[in-house]
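See below for the structure under consideration.
The complex is shown incomplete by one protein chain, all other protein chains being positioned as in the whole.
So that you can tell them apart, the chains are marked A and B in the order they are listed, and the count of residues begins at 1 in each.
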Amino acid sequence: MKKILSSVTDGKGFDIGLVLLPLAFLFVLSGLPLVYNVVMSFQEVDMFSLGSFARPFVGFKNYVDLFSQPETGPILFNTALFVSASIVGQFVIGFGLALFFWTNFPGASWLRGLFLVSWVMPGLVVGAIWNWILSGDFGVLNFFLREMAIINANIFWRSDPNYSLWAVIIANIWLGTSFNMILLSVGLSGIPKDLYEAAELDGATMLQRFFTITLPMMRSTIGAIVALGLIFTLQQFDLFAGITSGGPNNSSNVTQYWAWDLSFRQYDFAKGATISVIMIVFVMLASVVYVRSTRHEVRG
Amino acid sequence: MNEQIRNRLLLGVALVLAAIYLFPLYWMYVTALKTGSAMFATPPKFLPSDPQWSIYAHVWESRNMGRYLWNSLVIAVGAVSLIAVLGVGCAYVLARYRNVWVDVGLFLILMLQVLPASLMITPIFVGFSQIGLLETPRFAVVLAIAAKSMPFFVVLVRAAFMSVPMELEEAALVDGNSRIGAFFNIVLPLARNGILVSAILIFMQAFGEFVYSKSMIQAVELQPASVGLNTFMGPNTNEWNNIMAYATIYVTPVLAAFVLLQRRIVAGLTSGALK
Partner (left out) sequence: MGIRRRAMLGVIALASISLPALSVHAEDVTITVWSLDRDIQPAPNLINDFNKLDTGIKVEYRQIQFDDVVSEAMRAYSTGQAPDIIAVDNPEHALFSSRGAFLDLTDMIAASSVVKPENYFPGPLASVTWEGKLYGIPKATNTIALYYNKDMFKAKGLDPEKPPQTWAELVDAARKLTDPAANVYGLAFSAKANEEGTFQFLPWAQMAGGGYDNINAEGVVKALDIWKTIIDEKLASPDSLTRGQWDSTGTFNSGNAAMAISGPWELDRMMQEAKFDWGVALLPVPEIGAERSSAMGDFNWAVFSSTRHPEEAFKVLEYFVSQDKRMFKDFGQLPARSDIAIPSTGEPLKDAALKVFLEQLKYAKPRGPHPQWPKISKAIQDAIQAALTGQMSSKDALEQAAEKIKGVLG
């Protein structure tokens, strides 16, 4: 008994308790709802039977139905494009800004803080503002592009099927850049300065220092940010609702908006749940990649 | 090159970048002051011709914003406290070891936050209503937000703990510290900044949480500001200028507070705490 007690306060038991408690909490509050969605994807769901589990099972019928719909393929492709383009854009711009502000000129820390504006603004407002910025006629983006003579006719970012997904991607890159930048800034400032001084004495160039010191030291931060960026991007909903509503003709539709549309616009909860299961599989693959990447982390 | 010129140049570039990035914020400010139709005018007007300054007082009073903001604050503080209590220890352990179980833990934590809130709300609502949690709706929202944001917090804080040298903790243990003592005296202070930044990010998200609050909190006296914002949206009418004025009142102080805080956190980080 005493041994168990001391293990809980001072040994392995202490560690296990620290992990199990939050995991149990998460299991109840996130795991069970997830299971509910998975179960629902194998059932025939009626909007008035949401309160119980007792519903007729239909096997893979929902999956078969879903994949026989003509829009499924393009929407999955849109999702993949949206997620990868957004993450690359957010990360590259975010890292660039973080490195830029890291040079620590006077005023840098003030301005860096202001970039967090995209994290603070409510989703409804961000969606509406980007809707207007990306408007074909009165949109500010077209206005600037015209003034700078980059385009000579308005681009209908939201309503041209060739651009509509990119319209949302542009807005989403704006939205996620700040999160990337601020966390990468924290990571950068955690790297001991003497490492650089030593490398400089050894005659390493700036690029060499970046690849031999900065990147390896930032490995765990970068892994975490990309993994989280993926999940945030997959959950992005407000921008679709605010800018294109998935249109025109599904050209900017993605799984998370489609699942919502099926569940809460058409009240087809089973299909909504089926799509969410597809998303779970997608994130599962990404999670495996992240978890594997942590194996190569450098402990500071 | 002279240091001063270099600094001026960098500051100039920074100002341009900030101006571009902050444009949506500026557009929010300007739209609040425009009339309802002027925001749809072609070509766009960069300054309102007839600024409607009275809108702020009107929005504040008609929506009783003080109450809404207070509720947002209560929910955000509750959620961040709960996440911090549960999440810091978890992240610490996941950073301390390197084995298969850690892989499994990380994997589970990431997987559990995959679905957007709009798909999670139905099961959570059903579950909460069955155990009577909806009687205390703000607490229910705090729990739901904590579950939603904890994985985010754990993954980031774990990265912060990774930057604390293991030898420091081991040295403290050799010196006769207990595990708990070593954690609070050595490890936690060294990872402080990463934890604080993560907590602030979580706080701001919880402050603006919308999907759970609007479904679970039915009494208007208990609703947060994000729900109040949507009371300007109608079936056929959206009062965009009021929405933007409301958002201005809500965003500006939070942003200002963050600028001040992050300056101390990020900038003060390397001041020798590590060595």
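In the analysis below, a residue touches a chain if its C-beta (ideal position, glycine included) is under 8 Å from a C-beta of that chain, and two chains touch if they have at least 3 such contacts.
The shown structure was predicted, so the numbers you read here are calculated from the model rather than taken from an experiment.
Residue-wise, the contact with the chain that is not shown comes from A:Y267, picked out of A:F60, A:F77, A:F211 or A:Y267. Touch with the chain omitted from the figure is made, among A:Y36, A:F105 or A:F138, by A:F138. Touch with the chain that is not drawn comes from one residue among A:I16, A:L32, A:L50 or A:L145, which is A:L50.
Only one residue in the set A:V140, A:I243 or A:V283 touches the chain that does not appear here, and it is A:I243. In the full complex, chain A touches the hidden chain at residues 47-52, 135-138, 156, 158-161, 164, 243-251, 263-268.
Seen across the whole complex, the unshown chain contacts chain B at 35-43, 62, 122, 125-126, 129-130, 132, 134-135, 214-215, 218-220, 230-231, 233-238.
Basically, only the chains that are shown with their structure count from here on.
In this assembly, the C-alpha centroid of chain A lies 15 Å from the C-alpha centroid of chain B. Across the interface of their complex, chain B is touched by residues 9-11, 14-16, 18-19, 21-23, 25-27, 29-34, 36-37, 50-51, 97, 100-101, 103, 105-126, 128-130, 132-133, 137-140, 143, 174, 177, 179, 182-183, 185-187, 189-190, 192-193, 220-221, 223-224, 227-228, 231, 234-235, 237, 256, 259-260, 263-264, 269, 272-273, 276, 279-280, 283-284, 287-288, 290-291, 294-295, 297, 299-300 of chain A. Across the complex, chain B meets chain A through its residues 6-7, 10-11, 13-15, 17-18, 21-25, 27-28, 31, 39-44, 86-87, 89-90, 92-94, 96-98, 103, 105-120, 122-124, 126-127, 143-144, 146-148, 150-152, 154-156, 158-160, 162-166, 178-180, 193-194, 197, 201, 204-205, 208, 210, 226, 229-230, 233, 238, 240, 243-244, 247, 250-251, 254-255, 258-263, 265-267, 269-270, 274-275.
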